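For this depiction, one protein chain was excluded, whereas all remaining protein chains were kept in their positions.
Each chain carries a letter (A and B) given by its place in the written order, and its residues are counted from 1.
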Amino acid sequence: MGSPVDIPVYWDRMLLDASQVTNPSIDPLREPMELKTFLGAKPKKVNIVTGKNGKPELKTKLTPQLELDIPIMFAAMSFGAINFNLHRAMARAATATGTAYNTGEGGLHKSLYKYGKNTIVQVASGRFGVHLDYLKAGAGIEIKVGQGAKPGIGGHLPGEKINDKVSETRMVPIGSDAISPAPHHDIYSIEDLLQLIYALKEASEYKVPISVKIAAVHNVAAIASGIARAGADIITVDGMRGGTGAAPAMIRDNVGIPIELALAQVDQRLRDEGIRNNVSVVAAGGIRCAGDVIKAIALGADAVYIGTATLIAVGCTICGRCYTGKCPWGIATNDPKLSKRQNPDIAAKKLTNLIRAWGHEIEEMLGGMGLNSIESLRGNRDKLRGVGLSDTELDILGIKHAGR
Amino acid sequence: MKRVYPDKNYCIGCHLCELACITAHSKSKDLIIAYREERGKDGLSPCKRVFEKGDTCVAISCRHCDEPSCVAACISGGLHKDPETGRTVYDRNKCVGCWSCLMACPYGAIRRHPTEGKIVKCDLCDGREEGPACVAACPNAALKFEER
Partner (left out) sequence: MKYVIIGNGVASIGAIEGIRKVDTENEILVIGAEDSPAYGRPLISYLLAGKIGPERLALRPKDFYGKSNVTLKLGTRVESIDTKAQTVQTNKGESIEYENLLIATGGIPFTPPIPGSEGKDVYNFTNLEHAQTLISKARNIKRAVVIGGGLIGLKAGESLFDRGVDVTILELSPRILSLAFDENAASLAGGRLAEVGLNVRCGVTAKEIQRDADGELKGVHLTDGDFLQTDVVVIAIGVIPNYNLAKESDIAVDRGIKVDDHMRTSAKGVFAAGDVAQAKDLLFGDDRVIPIWTNAYNQGFCAGKNMTGTDIEFKGSLAMNSISFYGLPTISVGTVNPPKDDSSYEVAVHLDEKKKSYRKLVFQNDHLVGYVLVGDIDMAGMYTAFVKFQMAVPEDAKKQIMAGEPDVLMWPDDFFKETWNPGWEEAD
């Protein structure tokens, strides 16, 4: 959705299964459906003992988890790139629906600290707005190594979009372009990344899971393996069709690979190496509907991030002029005249509706497959069939062709 | 008592409240006829006034004050407080068009009717089942009809 290139959308070439006769369907309006998802490292086995009071007790110490009522989160869109009112709306909607939103690389405004339980704070290469209180405010910390729309380079915030509130939160001067460096200047190897991951764990007192976000590139599977071994709890993979507020058009259209292929490979590689349970995988980059969500989960994702879809819910028409700071819907701007067009009360309702509606659709499709828990679908490639795909594509996705 | 409270943080100055107001108070109850004909012929005017200054706008109408200046100024008893509903009620038949209320109201909520020697003042859409038309029409929830 973020890039107009004419590259196949694999979601549209994958079809879901449903139950007929054998393994009957489940009616989601009558039976409980479990969409709850925990993001974080899972232990290989759990040790349960009988406690003093005769009840079973969990002896295994679990690593910190991010609990979501539904495996859909609001993607990282920084304050500055988008309207502060939308951060307020996302914070409220995430709290109302029991999911999380990501601050993006623009920092977190003090007034939103109270939504911390539903916030993932991002540490990007520019380290904008990063200080101790910030790191302790969220329910998860994400190191942004790359972004699907512009792999290999850092974030861009044109000077026109920086006003005093943005300046204060990001800790940058008003009016000058805020361009994040391409690499983190303290991450030049996987060992450096390990050090940063553990530095953040120390800073947050090991209370929250640490995520690493990478763009989907050619050796994404190997990178993911390295990140998992470096101690990350969550890996976010962002495909080339992800949206952006500002990116050089050449890079947006020509760099990176689609999320469907990247996700399938990451999941497969981690399983092959026996370390799939050490991390949760979150997919992002052009997720358009509940169908895409469920397919992503079937391919192996633990959860998804939605960025462009979130903005469309509050009025975005994808005119592609976010970088001007003159967004007529008041979405990609903090200009006082335009930003008031997004009333957080109304926007929060719309976002809550979006999540709830997709949740209902996912429950319907799960029930249709005879499953009552999203966990049963996770990585369950057998529930997918390809159509109109080459053998190579089917092989990479790890799915059979429809009819087989 | 419920009143219409304006929120100047979210008013986008679209004037839809004014249009909804004249439609609700028109004879035809049709926006196009109200705007194009009744405004010119009958002097139909909105009870709401949208003020704009720089980036800020706000839509103002009668506050139905607890202690109204207009009632104090009215020489004919045309404006009085309804003890049951708490509203500031305007009786057209008693009004003599002296403009004392217009002078006294410090909130700019009273205007002259363009053609008749009477005033135009918000009546909280008395008689309209769904409540004030302006609140329903505001696309950005910048008008709220509630008790505070």
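Quick note on the criterion: a residue touches a chain if its C-beta (ideal position, glycine included) is under 8 Å from a C-beta of that chain, and two chains touch if they have at least 3 such contacts.
Small disclaimer: the values here were computed from a predicted structure and weren't measured.
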| item | value |
| --- | --- |
| Selected from B:S28, B:S76 or B:T115 as touching the chain missing from the view | B:S76 |
| Touch with the omitted chain, as defined above, among B:Y35, B:F51 or B:F145 | B:F51 |
| Hidden partner interface residues of subunit B, rising order | 5-9, 51-53, 56-58, 60, 63, 67, 69, 71-77, 80-81, 83, 93-94, 96-100, 102-112, 148 |
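Definition applied: only the chains that are shown with their structure count from here on.
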| item | value |
| --- | --- |
| Centroid spacing, where centroids are CA-atom means, of subunit A and subunit B in whole angstrom | 48 |
| Of all residues in subunit A, those that touch subunit B in their complex | 336-337, 340-341, 343, 345-346 |
| Complex interface listing, subunit B residues touching subunit A | 9-12, 55-56, 140-142 |
